[in-house]
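A single protein chain has been omitted; all remaining protein chains appear in their positions.
Chain lettering (A, B and C) follows the sequence in which the chains are written, and residue indices restart at 1 in each chain.
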Amino acid sequence: MRVAFLGLGGMGMAMAGNIAKAGHEIVVWNRTRKAPQGFDAKVADSIAGAVGEAEAVATMLADDHAVESVVDGGLLDALPAGAVHVSMSTISIAAARRLTESHQARGRAYVAAPVFGRPDMAAVQKLWVVTAGPAAAVERVRPVLQAVGRGITEYGEEPWHANLVKLGNNMMLGAMLETFGELYALMRKAGVAPERFLEAANSLFQSPVYANYGGMAAERRHEPALFKATLGLKDMRLGLAAADEFGVPMPLMGLARDSLLQAIAHGGADKDWSVLALAAQKRAGLD
Amino acid sequence: MRVAFLGLGGMGMAMAGNIAKAGHEIVVWNRTRKAPQGFDAKVADSIAGAVGEAEAVATMLADDHAVESVVDGGLLDALPAGAVHVSMSTISIAAARRLTESHQARGRAYVAAPVFGRPDMAAVQKLWVVTAGPAAAVERVRPVLQAVGRGITEYGEEPWHANLVKLGNNMMLGAMLETFGELYALMRKAGVAPERFLEAANSLFQSPVYANYGGMAAERRHEPALFKATLGLKDMRLGLAAADEFGVPMPLMGLARDSLLQAIAHGGADKDWSVLALAAQKRAGLD
Amino acid sequence: MRVAFLGLGGMGMAMAGNIAKAGHEIVVWNRTRKAPQGFDAKVADSIAGAVGEAEAVATMLADDHAVESVVDGGLLDALPAGAVHVSMSTISIAAARRLTESHQARGRAYVAAPVFGRPDMAAVQKLWVVTAGPAAAVERVRPVLQAVGRGITEYGEEPWHANLVKLGNNMMLGAMLETFGELYALMRKAGVAPERFLEAANSLFQSPVYANYGGMAAERRHEPALFKATLGLKDMRLGLAAADEFGVPMPLMGLARDSLLQAIAHGGADKDWSVLALAAQKRAGLD
Partner (left out) sequence: MRVAFLGLGGMGMAMAGNIAKAGHEIVVWNRTRKAPQGFDAKVADSIAGAVGEAEAVATMLADDHAVESVVDGGLLDALPAGAVHVSMSTISIAAARRLTESHQARGRAYVAAPVFGRPDMAAVQKLWVVTAGPAAAVERVRPVLQAVGRGITEYGEEPWHANLVKLGNNMMLGAMLETFGELYALMRKAGVAPERFLEAANSLFQSPVYANYGGMAAERRHEPALFKATLGLKDMRLGLAAADEFGVPMPLMGLARDSLLQAIAHGGADKDWSVLALAAQKRAGLD
């Protein structure tokens, strides 16, 4: 199908490449012009130029503001009747609702499809997609979703539900990082090396995510950043904002956010968000 | 080798059975006399009767008090020179140190080897063993450890280090349960079924432990108890006591313990400790 | 001096009355027309009608939105050159900064002067005022501030600093309520009546605020609401938003906010915000 892909950051470039390789006819656009890396695609000069002929328009942008700027700055005006905008960015549930409404008001289809994974996983088509939106629209963009990931979970008709699930999973990662931080602090003060403790944790959890993040935290290997602390903080905030809206106390998530604030206050802003795990160790008097 | 196995609860019975099936010559003892289930073994009438001829004595008992009662109530007196006491219970690091000292004072070898897993996993030899103690003593009981589990991680010469690693892993499970509780509270109030949210979490973490506990929590399936809430609380307390001893703030673990106290205060004492995940949901005003 | 007073809720009516009684020439306005209670004043039909001749314009309104609506809906257009707008509402520091800028852009003076106390204290001129703004402007409205309270603390040139101090104090009250909640839970389960425990706390702290809130919490006397739970939640949120902006982890304040969310989720929305203290007791399994 004819796909427009807007947003060629680390994630977007890899995802667009996989869509192209799946045989779709793809046009790309980025705020600052970028050439496709490792795949062939037309490069549009404007949002409207990218979107005008598309059957599916995928956006992969930094945050609420970036998505809403692109939508209001040409996407929605140019989106053909019958085309579907599939929004793959991690955004707030409030923005997801505003976008749903603005598309509905114009008679256009909006689907949320945020993805799990980092650029290295995107490159090898290992993302996981969570999606929600009107069933027919989801069906139409399914080939695009299949092209970027190893699987899809669907969350019904309300696009913002997919964004909430995505934020919820990122909060789970934040909680896991704080968990590692506290345990590593204890182990270090008791004379057990974090790397060694991690072996036991891995034999228990048998999770590649624990192995990966637990290893980064054990080795204090936070650079280069795969996902920056400030981006992690953004997602923790969006998750906690959703909790606040629904009147749900999430004290553990509050602590994980606080540890991330602490890590950022101690110079971690541009490091990988696994620096969260250092906060508990500093509180315990460790370097 | 000649093995004495003391403590035939749900875990111990299964472990003793696997030791017998591995070809060792086994004598069992339990405070209240129990017959072997599913394997052949001599049944001793007294601790001394079980221990007197053994090369390895394994204990799998409820708590600090039970282990120390058995050790002081005959085990240490009857333990042959050259035999090794391998203590597989989940006990405090303080008790582990006292036991180490009492064995040393008598010239006897003490090895800690607590296990991960529940009775269903013990039955199919899927426990994971963490062990620590004098290298030669660990080497001598290795066949016993291999007989009960799918793998072993070793933590050096200090037996209590193995107990600390075990407690640390149980604390990680407690943190995971609180994480599920908070997320399920949010999802339910936002209209996403916990079971559905769990699918996304599973695709992210790919951990059998997340799938298992997350499923129990999603379905609020806390009976019959695989591991009772009061036992979970015991282990959280022992872990936090270790943190206190080493001067390590563990606020997240404190919250997980608090949620478990809450769940127990609301009638969950005899349910599976996955009831911890209900506490956050109650705080959010959900049943 | 000629004073316009906008906003005649429970607090505003009492404050306007005290300004009138201090001998100032006062015009009042409320969104829904209200007659002065217990004092004489002109009643304006419009914001412009109230503000047009004033030397000082005091606003005492519900929240950010109400203040900004009144400012944009006539106040700023009608505010005479040389007059001062003294904003006494509890608002966010972000709104305080926007208001400062919008007044500066029009060459008008803006002073923040939020107050501590509840309507019963306002009635007897027992409020405490915290104020900040350009020194000359603060000086001009000092007679108005003196008319409403028992004292004034000044926080320099930046109006939002006064709002932050006010929010900080409300957060301290929230922390105090959670403190009472946790202690009362412990005392009740141990067989000591909260009222009796409070006697000891009073002898230690010797604070009328502890005596007052501690008494309400001990007697579970949350109706009628002197300050509604939802308003308390608003202020905790504004305080935590400021913490977030400045990158300050405030875990204790997060817990107090969470207890308020819990109390609201259990039916406390319209009760006095001292219901916060019930949350800890519910977590402990008490009614």
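Note that in this section a contact is a pair of C-beta atoms (placed from the backbone, for glycine too) under 8 Å apart; a residue touches a chain by one contact, two chains touch by 3 or more.
All figures in this text were calculated on a predicted structure; none of them were measured in a lab.
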Which of B:Leu8, B:Ala96, B:Ile264 or B:Ala277 touches the chain that is not shown? B:Ile264
Of the residues listed, C:Glu101, C:Asp120, C:Glu199 or C:Glu219, which one is in contact with the missing chain? C:Glu199
Which parts of chain C face the unshown chain closely enough to count as touching? 93, 116, 128, 130, 151, 153, 155, 158, 161, 164-166, 168-169, 171-173, 175-176, 178-179, 182-183, 185-187, 189-192, 196-197, 199-201, 203-210, 239, 242-243, 246-253, 255-256, 280, 283-285
Residues belonging to chain A that touch the chain removed from view: 251, 258, 261-262, 265-266, 279, 282-285
Give me the chain B residues in contact with the hidden chain, please. 237, 244, 247-251, 254-255, 257-259, 261-262, 264-265
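Note that only the chains that are shown with their structure count from here on.
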Middle chain, criterion being Cα centroid separation: A
Chain at maximum distance from chain B, centres defined as averaged CA atoms: C
Averaging C-alpha coordinates per chain, one finds the centres of chain B and chain C separated by a number of Å equal to 53
Specify, in ascending order, the residues of chain A that touch 2 or more different other chains. 247-251, 255
